[in-house]
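I'd like to ask some things about the structure below.
Just one protein chain is left out here, and the rest sit where they should.
Per-chain residue numbering starts at 1, and chain names A and B are given in the order in which the chains are listed.
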Amino acid sequence: MRARRTLLIRLGAIALLIILSVVLFFVGKSHTVLVDNKATTREGTDLAALKLVEVEVNKLGSLELTPRDRDKFDVTGQKHKVTVTYTDERWEEHTIVRTFTVPLMQDMVMIEVPALVAFPESEQSVWLGKYEAPTYAVTMAESNEVVTDDLAVFMSDM
Amino acid sequence: MTANTSKSKKLVRFLANNTVPILFLFICAFGIPLSGYSASYLISEIIVRLVRNSFLIVSLLIPILAGMGLNFGMTLGAMAGQIGLIFITDWGIVGLPGMILAMIISTPISMALGWLCGKILNMAKGREMVTSYIIGFFMNGIYQLVVLYGMGAVIPIRSKSLVLPRGYGIRNTVNLIGVRKALDDLLLIRIFGIPIPVGTFAVIALLCLFVLWFKKTKLGQDMRAVGQDMEVARAAGIRVEHTRIISIVISTVFAGYGMIIYMQNIGTLNTYNSHMQIGMFSVAALLVGGATVAKANIRNVFLGVVLFHLMFIVSPMAGKNLIGQAQLGEYFRVFVSYGVITMSLVLYEVRKKREQAVAGETLAAAQEVGA
Partner (left out) sequence: MNARRPIELGRRFVHSFGLPRIIIALFLLSLFILAPFAGVNVGTSFSDTLNRFGMNAIMVLAMVPMIHSGCGLNFGLPLGIIAGLLGATISLQVNIPGPASFFLAILFCTPFALILGWGYGELLNRVKGGEMMIATYVGFSSVAFMCIMWLLLPFNNPTMVWGFSGSGLRTTISVEGYYLHVLNDFLAIRLGRHLVIPTGMLLFFAFFAFLMWAFLHTKTGTAMTAVGSNPIFARASGINVDRIRTLSVVMSTWLGAVGILVYQQSFGFIQLYMGPFYMALPAVSAILIGGASVNKASILNVIIGTFLFQGIVTMTPSVMNSMIHTDMSEVIRIVVSNGMILYALTRKTEAAR
């Protein structure tokens, strides 16, 4: 009886840890949100890049984008808010605020700002897309050798 | 008359028991002015070292309690912690959640490695320290097998930037920018311009409280009994082998957490070398704090970190100012690090022999009287 209770408590603790791990995974997963101001096409219509637009994700500070410009925000977690402020031809300022969710296992996503501005009420798949970094940009120019230097003890700082 | 002699006897005994820390005090007293470093620089550096290393060194206390000597096998815990860090870096989990997740991942690995280590040490009773030392090297080979050959090939790694150009195996250095200072910055306050990571100190304090509480529990008392005399403990009904293994498992798990705390402070993972150095430096620091192979408490940990790292920091500059070559100071601090371990080991053995001789003589005298 005592042994079974211990076993149950242990299994419960392990289950708790697994749940905690999953929660931490979700809470701590970092993503890069690219914001892009490039001319793009949606549903057949060409959308021009905006002359000047300010974009901010969450409260990370707004970034200005000129046409063909791209910038990024590093975020943690899945649900985020994007705020876009732009001035149209009639010199009126418009602000669009939208929330979006980043897919869990996707490292990088891209918001195409012209699409968001053109269809501000649409679902996020219209203006938010997945992004894969080109592999040549990712491999660092580091030395190939793995130095398993036993005596690195003496070269490093403790 | 008697008051004076007992006082001088007490002084002699105090000096004899604390030879190593006092020696280090001299070295520091000599080296600090020679190095020319300012007090505020030294204080901030020491705070950093305390933050980095204390957790790791506290993990050494429990095996000493159980009579296993200096647990050079803490390297195994360090390896488990590193593997946890590699995974969270690969998955892109950052900040405090990342750090905690790394700790959770390292725990089962540490437990398995610690259990294995404990089992092997039980087969080598009387030679625990050498054996744990060699286990560290042996496991390094297995670690390399996993990390240098398995990861990327058999164990899936998502991010290409972690992997060597040849397609498998983790790179020499892994940038831990995600979890860098994750715990340190949690509650960072500044006193006189010196940053003090209260968060990390709180965690270290928690561990110290745990160790103090643990010593009072039944398991802790069992370990102390096993540490003092295995056969007496066995006669009292304690499962000696099991208790010894538990002490190593606990130590290894904490060493894993300690390594993660160490790494989040440094911010870069030196994949193949960090864990090998850490064992030696942690042991040396503990011994400098006045601990011996058979007795160590929390006081030794903090005193040891301060003294040992002071010596470590001032040596190169002191060497440069004294003889003109900083390299000399660097070799000097390496020599002192190893020398202090040697001296502590020798003093321990000599003292043990003397105590056994005294015990033997009193026993013989008692028998004579009886006869």
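Note that contacts are C-beta pairs under 8 Å (C-beta built on N, C-alpha and C of every residue); 3 or more make two chains touch, one makes a residue touch a chain.
Bear in mind that the values here come from a model prediction, so they are computed numbers and not experimental data.
Asks: Among B:I43, B:L145 or B:I177, exactly one should touch the missing chain; which is it?
Replies: B:L145
Asks: Looking at B:F55, B:W91 or B:Y133, which residue reaches the missing chain?
Replies: Of these options, the touching residue for the absent chain is B:Y133.
Asks: By the contact definition given up top, give the residues of chain B that touch the hidden chain.
Replies: Per the touch rule, chain B residues meeting the hidden chain are 120, 123-124, 126-127, 129-131, 133-135, 137-138, 140-142, 144-145, 148-149, 323, 325, 327-328, 331-332, 334-335, 337-339, 341-342, 345-346, 348-350, 352-353.
The rule we apply is simple: only the chains that are shown with their structure count from here on.
Asks: Taking the complex as given, what residues does chain B use to touch chain A?
Replies: Residues 49, 53, 88, 91-98, 100-101, 104-105, 144, 148, 159-161, 164-166, 169, 171-173, 178, 270-273, 276-277, 280-281, 309, 312, 330-331, 334 of chain B touch chain A in their complex.
Asks: Can you list the chain A residues touching chain B in their complex?
Replies: 17, 20-21, 24-25, 27-31, 76, 107, 135, 138-140, 142-150, 152-154, 156, 158
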